[in-house]
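Excluded from the complex is one protein chain; the other protein chains are retained at their positions.
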């Protein structure tokens, strides 16, 4: 015998599901690239929420691609293996030894753990990295300082991602690349996500962060910036509205939108189901960058 | 600028959407035949709810087929046209004049109005009847009394329904059939839905009614029967648990389940979003018949 | 045992079939839109001939689309329902009540009766109207007089027609449309046929009429105009060669040809098998309009 | 300006075309293997008629396969090349020299001339023989007398024929085969046609002959046998009803019908459009063999 | 029990196979048209080598099309049939009688013998000529002298070749064409190969000849020209470097390369496996013409 049912609750649930319909229709068949990182990746409960969101989006016909970097696991493994971390002007230097650990942890641990989690929740995922089908071509990142084996993306071949996606899987992609000589590089995951989104002609890119979004005054919640045009961003950097670690993130958004992605979102990954809330409400939860 | 967002509310909504995921996964790619009728068809608000439910189910990958009869509209048009209603032992007799009105109202008004409503809400529907592709073959229903042009289904050709469904539309089907000589017949819509569900090897059939479901004692809500096996049904009829108009409905369910449909549901169409509640909760809302 | 065979007759038949080959080859795979109406629609024998012609064309690989309006059936039903017909400057006014009857009769009676007839003769037809897949978008027709719910086509979505056609069915289309608010409109069937032919990039459009075709002098059969260029038509209207009800028909032809349809024909639907004769002979039977 | 039209004639033509519809519907999508030979192959007018019939059948959706042997052309070329014809007990002996001429004439002249004729009349044909795709495997025919390189079919691979057919061409097949060692053999074309029809699971096989069909008394036209069952044939041979060259033909028909072909026809190729008359009338023109 | 294995030999073989990989990868999926003729066609051992090469290329994913003319077989058959050879200014005149023999021998003997040989070696070939699908349209070649039925190609329809190729067969094509009236023409096989290669947008065309390739001094092997640009060819003809029968061959190469074929090769068909050596080594064996 089936259990009793709270009718009022059920009715409310049905109303909420029905209210999601226009958003589902809007995104159906579209590609959404999600850069996964921060607290949402370290907190187990948030992690499970993200996986649920992704499987739900995928199930209702939205083509989700998950891009991730590493995080504490890399540092932990390097420490455990006694590999010293070197810093150049405050930026981490990736030695030849280190890039091997990066590949091993990103592609073998972080990536496959995510794949496992999605599959365990009833989704179908396949874990890839920039080496699979040689899809992320890189060269050494040129800059003020020599950061070692940190890569600059020179080309993305979206074919393997599309093949995996069209066969019905959620592609989970670790941000490492390779050059013609076979040298592997560590790549910034935000940058990788933006390049992948552009190559896939994605509808949206969503960067998960650990802050609320852009604010005119970080102390004043009411100064939250819920949307901005690409053309306004550089001024916001000049004016000090966008600072520190948000600068490269904002530039990734601008890169993607300039490259044809319709909208870029920076959302607060600390909020449970942040992805679903952002995509399935008019108000959204984070800062939206558009043309 | 986007509007403010009530975070607690959004979070709750996201939880509810996520909670629907297992049900969506369970039904993905399956065919569900819904017999639409009763109050849910005359009350405008309930009607809109049903359409929303159907579009939502379709959007998340469940293949919905809507089967309907007529209702007050037929009587109204017959009255307006001055066609007298004749009754035999309390059962309506369908004269040659009447069956023409039935076809006209069912296929031209009820059917196309439903199609219009679905399309207006963002769905894609095509309206069919048993004459399209000659898909519902009928002969005169034999019985105690001669009820005129009331049809007994002899064969269903599911091809047109499958073709329409596979081209991405929600088929909306008016319950009229045709015999080899071209004579049109009025068909009981529950019976049509059961025959269609069987021919489509549907996962579920859902009959929308105007009562709560089966009950041991109609006065006692706690005597509600939430599930029953096909083999128990005839005894329930003998014992007077199932009476009156519920007898043919219960037999339709039995017919469908015997014919390979996994589960048949009789749900209370007076409850908003009854379809969604039934399909997206473990408890369900109506009476489920299974093997 | 098989019957005896008249050899001379058979030989003649074979010669005639063989003579049809070049025409079959010429139209194979092409789309031909036929506007069905007039006597060919009210006379049962002519009706059967039209259905045979259509099935034959379809069977030999020509993609036929049948578009129809209503006719006496609408007036009859309105009278039977006691709905008064209102006229504005001699043109019928379509009240809100009337447009409901139009939809009901066109989509439920005329349309499905045609579908039934085609299927009974061994063809495969599906009956559609402008509401199915929301394929005919309309707005209120603006003009000198307010004619009520008479529609002006704003867009045709040919997808549902193509989907039905590619699944192997003959689409039979009732000329009603719908606006964004869900209001249904009566549409002139010639206009609908021309718009549909254009949206389908049809090879030909054939308008069935109750007159012989264009004539310089209606009294003189020898003045029959067997072909005319689009650019000559307006002068013919100015000169009084084309008059009355033929003016909108001629303009439909011009619209279609200007929109990319190769040839438009106005043929005399009172002649048995007029469609076949027009398409399968060099001389043709009616007036052909081309670029 | 288009020419005048004889309306009565056109009407009659339309009626005849319409009368063909049920036959076209009956055979649509079915495979019909035609063994072409005799007068129909040597008389230019009859030849053109056969080609027209075949293209028409193909155009209306019937899948025609043409199988042919040689005829006077082989003898002519052998004579011209000074190759002596040797006879064993009245049967022609195919020497190694002769089989080379057979291949050359059948595959290079007869076959390609037929292909050319079909293409010139607007059809699309491709000429094959048993060597193409090694589709007709043969061994030396064992019998009372050694007839040289006369082949006995051991296997047919229908794939090349189906591939050609599915790509939209009419396959024209010369009756030569090959053994494992690469030795080419002359094959009886009736036998080849029957084996091909069986391997293709054809609906019908039609053997074109130079006689009226089977007759109880060859002198009495009224004794014509319009149909016979396979099980009756051997008795007819025993009783001397079927004699001489008709015996192997009748056995080919029996072989095909036993192998799953629905009906086998022996028709009089001297009658213009004999194929069309046989297929498009209830009475037929020749003798039909069935189960 | 398996036989003993010479390990050094096997290892060497494996190295050679592995060394072929880059060439296989380079040509995979590309179309290569081979004009087959000369000694490679008359010497049985060379013939078998060519067939092996073609099957191997086809098996590793290269789409090979074989085009051939006739040779001694035509002359032989004409002599055997007592048809006199007429010469105009040293060039053979193709009479109406002669062109019939050409067709018969080329399409019936040479072509089908090649098909047989490929199939016997495990390949899948289908023999075509310009008459199949009417794919080579020709007119009478105009020139100084009337050479009779020698054809000038006016159009190639590559569809039949592509259809055959895509169905997995190696097309073997005899160089005869046809005009609108159905008249067959003898065509130069080099010219046919070049026109076919152009119509197929082939990667390479390979002309098999009986000389080493282009040489500055025919007496001096060291003066061999291994590659030349199209723009250099006319000067080479003017300067007498290219003479006699090589002039039309060189012009065929130029025609193909100008028409979009990447590279044209003239290779020495007297060398066993000349095709494989040319395609699977950097140095090549013959003269390469490119843009």
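A, B, C, D and E label the chains in the order they appear, each numbered from 1.
Just so we're on the same page, a residue touches a chain if its C-beta (ideal position, glycine included) is under 8 Å from a C-beta of that chain, and two chains touch if they have at least 3 such contacts.
For clarity, every value in this text was computed on a predicted model and none was experimentally measured.
*Asks:* Name every shown chain in contact with the chain that has been left out of the document.
*Replies:* The chain that is not shown touches these displayed chains: A, E.
*Asks:* Decide which residue listed in A:24, A:50, A:67 or A:106 touches the omitted chain of the complex.
*Replies:* From the options A:24, A:50, A:67 or A:106, the contact with the absent chain belongs to A:106.
*Asks:* Which of E:24, E:83, E:162 or E:230 sits in contact with the chain that's absent?
*Replies:* E:24
*Asks:* In the full complex, which residues of subunit E touch the absent chain?
*Replies:* Residues of subunit E in contact with the hidden chain: 1-5, 7, 10-22, 24-25, 28, 49, 52-53, 55-56, 59-61, 122, 226-227, 271-273, 276-277, 280-285, 288.
*Asks:* Could I get the residues of subunit A that touch the absent chain, sorted low to high?
*Replies:* Subunit A touches the missing chain through residues 77, 80-82, 100, 103-109, 111-112, 115-117, 119-120, 124-129, 131-134, 160, 163-164, 167-169, 178, 182, 184.
Operating definition for what follows: only the chains that are shown with their structure count from here on.
*Asks:* Could you give the fewest steps needed to travel from subunit B to subunit E through chains in contact?
*Replies:* Minimum number of steps from subunit B to subunit E: 3.
*Asks:* Write the angle of the rotation needed to overlay subunit A on subunit D, where the fit uses Cα atoms and the result is rounded to the nearest 5°.
*Replies:* Rounded to 5 degrees, the superposing rotation is 180 degrees.
*Asks:* For the copies subunit C and subunit D, give the interface type as same if over half of its residue numbers appear on both sides, and as different if under half do.
*Replies:* same
*Asks:* Using mean CA coordinates as chain centres, what's the subunit B-subunit C distance in Å?
*Replies:* 35
*Asks:* Would you mind pulling out the distance in Å between where the CA atoms of subunit C average out and where those of subunit E do?
*Replies:* So the centre of subunit C lies 56 Å away from the centre of subunit E.
*Asks:* Just give me the whole-number Å value for how far the CA centre of subunit A lies from that of subunit B.
*Replies:* 44
*Asks:* Indicate the residues of subunit E shared as contacts by at least two other chains.
*Replies:* In subunit E, nothing touches at least two other chains.
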